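Missing here is one protein chain; the remaining ones are kept as they sit in the complex.
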Amino acid sequence: MSENTTGSTREERFAHGMEVLRSVDGSAGQRVIDSLADISPELGHQIVAWGFGEIYARPALRPRDRQLVTLGMLTALGGCEAQLEVHVGAALNVGLTPGEIVEALLHSSGYCGFPRALNATFVAKKVFAERGLLPLGQQPAQEPPAAPPTPA
Amino acid sequence: MSENTTGSTREERFAHGMEVLRSVDGSAGQRVIDSLADISPELGHQIVAWGFGEIYARPALRPRDRQLVTLGMLTALGGCEAQLEVHVGAALNVGLTPGEIVEALLHSSGYCGFPRALNATFVAKKVFAERGLLPLGQQPAQEPPAAPPTPA
Amino acid sequence: MSENTTGSTREERFAHGMEVLRSVDGSAGQRVIDSLADISPELGHQIVAWGFGEIYARPALRPRDRQLVTLGMLTALGGCEAQLEVHVGAALNVGLTPGEIVEALLHSSGYCGFPRALNATFVAKKVFAERGLLPLGQQPAQEPPAAPPTPA
Amino acid sequence: MSENTTGSTREERFAHGMEVLRSVDGSAGQRVIDSLADISPELGHQIVAWGFGEIYARPALRPRDRQLVTLGMLTALGGCEAQLEVHVGAALNVGLTPGEIVEALLHSSGYCGFPRALNATFVAKKVFAERGLLPLGQQPAQEPPAAPPTPA
Amino acid sequence: MSENTTGSTREERFAHGMEVLRSVDGSAGQRVIDSLADISPELGHQIVAWGFGEIYARPALRPRDRQLVTLGMLTALGGCEAQLEVHVGAALNVGLTPGEIVEALLHSSGYCGFPRALNATFVAKKVFAERGLLPLGQQPAQEPPAAPPTPA
Partner (left out) sequence: MSENTTGSTREERFAHGMEVLRSVDGSAGQRVIDSLADISPELGHQIVAWGFGEIYARPALRPRDRQLVTLGMLTALGGCEAQLEVHVGAALNVGLTPGEIVEALLHSSGYCGFPRALNATFVAKKVFAERGLLPLGQQPAQEPPAAPPTPA
């Protein structure tokens, strides 16, 4: 788990988190951290060193899967459009397809209701537009499941 | 999407949804629907015919991925322990490993805070106990990612 | 609005609120106030004197309509099952039919998602059972609208 | 409920929902659906075909009552100002008076707190201003209740 | 408890609340009340007469402590950035230091998650910037206040 027995300094933990952050968010995450510099650098430090360095870095869930579950959480929480924008971008960076992202947000309508699903979908629209990914149209299944759902 | 041009009746749509529900939730979902029979059979119908038959059945997201994003949403919403119990079971049914589920809930602590993460984890503990899956211990990565996160 | 120019004492405002509370909640509201006596009598006072005496008592919205909007709010908030139980009872007291209550909770599924709709519906089931109102079955429209929706 | 035994196609269900949507929201709902065309036409389809065609169309609750409970839910959820704007307009369209809407939002302060009540009231202010309905002032009761609350 | 046995009129209660509001919020609270004048003057009245006159005025919790707990609530609720802006200003007015406010918001990340903590911190940044308090930098531990907060 990104741990060693010889100990790590605060700076080393931050540097490790920055590596993970960059591999996921590119420059979007960095801008958030930068904007905290004059008000709460410690919050920026902890998001990087702990959120990315200690949690995100763990191998027990693939980055793609972490982004999927994160999209679900940010959609459900509501009022997190700024963070959702960063994470829709991150989701594309780690291999989720636009069709999978849009489908996950459609799926959210049954659990969080249409208002939350709409808000999240319009954030995705903004990010996709910036990357030239629109229109998606009635996207076909991106990757047919290798196997049908197999109940235990 | 699970649609045909000759039209489907209300009963056909329900039957289609029941097939999907069974493949995912086994008997847990059925019990929820049954418990609605004397108070709001229409709510039960719509969860099955629409939630499972029209949304869940779409091939654009694999069942495993739908459960991942659902776990994120139910954790973030809070107060949905009963539904989370059904969906932790469903998550196991469609191929998520116990380690992936626990990791997703650990991951939620940075987005929803520790109280929500704790509540969800204790629901998972209950489901895992019933299936004889405990203790998980300090589980190693379940399946190392085929490829490291590749930023665009 | 339940105000006079000669002034009212704290006790008078409480007494006025208790009248309103009793007309709406019967004994259920009283029990909540009683249970606050040894921990936060002021919270009990304010719920009665302000919540019922100053807000609920206002004639600009009928008690039936106040309960409808309250059911919507408590369903959406989540984690308010105890309060929802009191207000489902109050809703029946002020003239909402069981069918209207159940329909309002079904309606909530599109705005709050199925988990919140389910939790609220099971609270209604408990209250209806205590009053001998089950089963409702596939209830027909309780009172056909006098006029179809007429857009402005 | 808006069902027949000969079956309905996906297109028919959408067309039915559009009728209901238009009778309630006028053009505001249409604009939301249009804005989904290039990102998630399926979400637009489901809001119309299911949300309006299957749920809203049910006669068990009058359109006016559906909007009341919807205002309560959107206020309580928070972060749904865009949807609240559409539904405050819809509430006026189906017969709720400005005074009833404002009173419902005042009522929400006891259940959701002042911040949520304020946010919703400022949305109503925007919609009312566009329709030339301001100032409302200290509105008198719109329609005195035919009968006082009658507890069971 | 801001109560007397001779009774108080609606106007007296409002006047009392305005005194408390001014001592806490300066002009920011007044602007909120003013903006309600043409849509819901009653909501403005109740925020002042009840929220500040009856609740905030109670001596059992110091104004500084009320603002601390309020910052926690508004951060956790989400979507209350407008109210948070007023209350970050109020927090400064009643003796909380910028360092304590920022630390409280950092602390919130473990209970509400990073997105809520970030949203609240950026609101604080805006208020602090307007008062010329930036940059805060890596603030050292604040001294215990030399004197207790003295509400006007």
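Letters A, B, C, D and E mark the chains in the order given here, with residues in each chain numbered from 1 onward.
One rule holds in what follows: a residue touches a chain if its C-beta (ideal position, glycine included) is under 8 Å from a C-beta of that chain, and two chains touch if they have at least 3 such contacts.
Please read these numbers as outputs of a predicted model, since none were measured by experiment.
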item: Touch partners, limited to displayed chains, of the chain removed from view; value: A, B, C, D, E
item: Hidden partner chain, residues of subunit B it touches; value: 78-79, 102, 105-106, 109, 113-119, 121-122, 124-125, 128, 134-138
item: Residue numbers in subunit D that touch the chain omitted from display; value: 109-116
item: Missing-partner contacts on subunit E, residue numbers; value: 47, 50-51, 55-56, 58-62, 65-66, 68-77, 99-100, 102-104, 106-112, 139-142, 144, 148
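Rule of thumb we're sticking to: only the chains that are shown with their structure count from here on.
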item: Pair sharing more residue contacts (C-beta pairs) when B-D is set against A-C; value: B-D
item: Between subunit C and subunit E, centroid-to-centroid distance (C-alpha), Å; value: 30
item: Centroid spacing, where centroids are CA-atom means, of subunit B and subunit E in whole angstrom; value: 41
item: Residues of subunit D whose C-beta touches two or more other chains; value: 42, 46-47, 50-51, 55, 58, 73-74, 77-79, 102, 106, 109
item: Arrangement of touching chains [line / ring / star / complete / other]; value: complete
